[in-house]
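One protein chain is absent from this view; the other protein chains keep their places.
Labels run A and B following the written order; every chain starts at residue 1.
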Amino acid sequence: MSNDFVAGFHFVFDRWGDVLQQKTLEHLAISGEAVAISILIGVPLGCLLGHLHRFSFIAINTSNLARALPTLAVLSILLPYTGIGDTTAIIALVILAAPPILTNSYVAVDQVDADTIDAAKGIGLRAWQVLLRVELPLALPLIFAGIRTAAVFVVATATLKGFFGGGGLGDVISNPASFKISGIIGASYVLIVMSVLAQLLFLGIEYLVTPVGLRRRRLSSPLRRGGVRPATEVGDDALATSQLEQAQLKQAQLEQGSITR
Amino acid sequence: MPVDTGKTAAPLEFRNVTKRYEGTDAAAIKDLSFVVPAGEVCVLVGPSGCGKTTAMRLVNRMIDMTGGEILIDGKSISGRSPADLRREIGYVIQHVGLFPHLNVANNIGTVPRLLGWDRKRIASRSAELLELVGLPAEMGKRYPSQLSGGQRQRVGVARALAADPPLMLMDEPFGAIDPINRDRLQNEFLRLQREIKKTVVFVTHDIDEGIKMGDRIAILREGGELVQYDTPDAILANPADEFVARFVGADRGLKRLALTNLEQVDLDEVTCVREGETISPGTWVDNDIVVVVDGERKPIGEMTRDVSSDSAVTLGSARPVGASIPITASLRDALSLMMTESIRPLLVLDGEGRVAGWVSIDQINKAVRQVPNESAAIDAAGIDLDK
Partner (left out) sequence: MIVAVAALAAKAPVIPGSDAYGKTSKCVKDNGTFCWDWVRDRWSGTVGPALVQHIQLAVVAVVIGFAISFVLALLAYRARWLVPPVTFLSSLLYTVPSLAAFYILVPITGINDFTVEIALVSYTLLILFTNTLAGLTGASGDVRDAARGLGMTPTQSLWRVELPLAVPTIVAGLRVAVVTIISLVTVAGLIVPDGLGAVIYTEGLKKNNFNTALIVGGVLCIVLALAADALLAGLQRLITPWAAARRSR
């Protein structure tokens, strides 16, 4: 039994060169593409809506709705229309990744302290200067938290592509006939390492983009940030008493976003 | 009655009470001794960090003391189970702490339910208390989030009174309410207290509130040291030291005036005449004015000493009444009105608007000089602290 786990390690080392390296790169490529598109959609839109403090219903509820869309189901429904190939996978992954990024960006900008913005306007900054110089720097950590959540989901979920037309580590995992149980377990190891690395990478970025004055407070408990904050029913202030708490609860829910791996 | 004292109010005694928090050298409460007679409101007041809230929370064992003894109705609280003890002591805090998931009636019924009363009795008690604190019965079905701040505070008081505790603890109960509503709630509570006559320990940092609400005031200094314990009047008249004098404020003379109302003062007699009566130069007694009244002694005009011979009073020869003030007003209000009316006697009217007398600066002077008649409050309580 434990032999299979050892065999998995052997597979990683023996087959890295001829199989896993290529599959891992494919996996990263498709994940990267999906996350990049999601950022291009989610960040500008979320920041804009957050800056305007409007359409919160849309910004928040896309996340809620997307959570109920299992990626496998989305892939299945898309397949008959978009066929086998990268397009189908990318659409499905963007549907998975864009909502948490959008919602986080919205909340990040929306929750920037009103007094701070008032002060910025008061000393004569224009609307776009307020957005670029005040709101964005203060919102960046939360925006990146959204990207981190999305990236970890995407890395995990991109595996499904192996079942839908091929590509990435899913090719190994979906093909026991060729790679045996040792291959599947070996590929799973690589997948787990990739997920953890993605998590750590974006945690690092989050730390770097956090304004120095806010670092200690924000990252005082890396575990909690790395993990998950409690979910709440967004739009219902449930038990949150302060605005900050509400924002944190919202963020927590965003971080849990849609998990369809 | 659920409380084992079987009384509506019980005396409270602090006997050499000390509280020291672990890891600190300085005591939070140092050798605190005082007695609150049954049915009186004792205000604990002092600057922040003086230990007034700590002292209050020792009473229901929210905090346990390090040394000394607290006695309720002569019985020490030390051996009591904290939960049982607390059910016999009303507890009201600044932000009320109503349970958001229970409606008002169930909030009020909290302690009775803990005490195992039956449903019917709890329901009727809740209704009774709602009426007592001046809230309509329908309010029982509302949730706390649907109430205003003042309403929540009233519900908080009702909840504290639910099991008819002989002792109430109130920690800055009106601290989070706006000034106008605070004043109203204070007056309402004073009215309520006249009715229920509980022993109350009332914590505030606001000396004016203390003076208004307290039968006695305990002024604490940082480190939980009792500096002065006396009636408000005595404290204002004779502050024990520089600290108390500064704490009660340079305007303590005025504050004392606020404690006395015109009913408690010997007013000057008013010369009243009815329309058509004959007046002579001898009619004027103490000052220059006679007041023309109607059949019920309500003022309709006044006349100055300008009559040199006997003549009949006509309204035409009178002018409208000058400044008047109700007899329930304080001396402080009277003084203020004198200032704006350029110091002359004010006409004092009783509850029905009838002439009661004159008040002038002389009465106010006399009141200020009067030695407080309830000084040495601890002796008055008749309890020997040294035993």
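Just so it is clear, contacts are C-beta pairs under 8 Å (C-beta built on N, C-alpha and C of every residue); 3 or more make two chains touch, one makes a residue touch a chain.
No experiment lies behind these values; they were computed from the predicted model shown.
Novice: Based on the whole complex, identify which of A:Ala29, A:Leu69 or A:Leu125 touches the chain you can't see.
Specialist: Per the contact definition at the top, the residue touching the missing chain is A:Leu69.
Novice: Among B:Leu102, B:Cys272 or B:Leu337, which one touches the chain that has been omitted from the display?
Specialist: Considering all chains, including the one not shown, the answer is B:Leu102.
Novice: For a quick check of understanding: of A:Phe11, A:Phe144, A:Phe164 or A:Phe202, which residue touches the chain that isn't displayed?
Specialist: Going through A:Phe11, A:Phe144, A:Phe164 or A:Phe202 one by one, A:Phe164 is the residue touching the chain not shown.
Novice: Of the residues A:Leu25, A:Ala114, A:Ile192 or A:Leu214, which one touches the chain left out of the display?
Specialist: With A:Leu25, A:Ala114, A:Ile192 or A:Leu214 as choices, the missing chain is touched by A:Ile192.
Novice: Using the document's contact rule, name the residues of subunit A that touch the chain not shown here.
Specialist: Residues of subunit A in contact with the hidden chain: 1-5, 64, 67-77, 79-81, 84, 152, 155-157, 159-160, 163-164, 170, 173-177, 180-181, 184-185, 187-189, 191-192, 195-196, 199, 223-224, 226-233, 236-241, 249, 252-253, 256, 258-261.
Novice: Since one chain has been left out of the picture, which residues of subunit B touch it in the full complex?
Specialist: 60, 62, 83-88, 91, 93-103, 110-111, 114, 142-143, 145-146, 159-160, 169
Keep this in mind: only the chains that are shown with their structure count from here on.
Novice: State, to the nearest whole Å, the distance from the C-alpha centre of subunit A to the C-alpha centre of subunit B.
Specialist: 61
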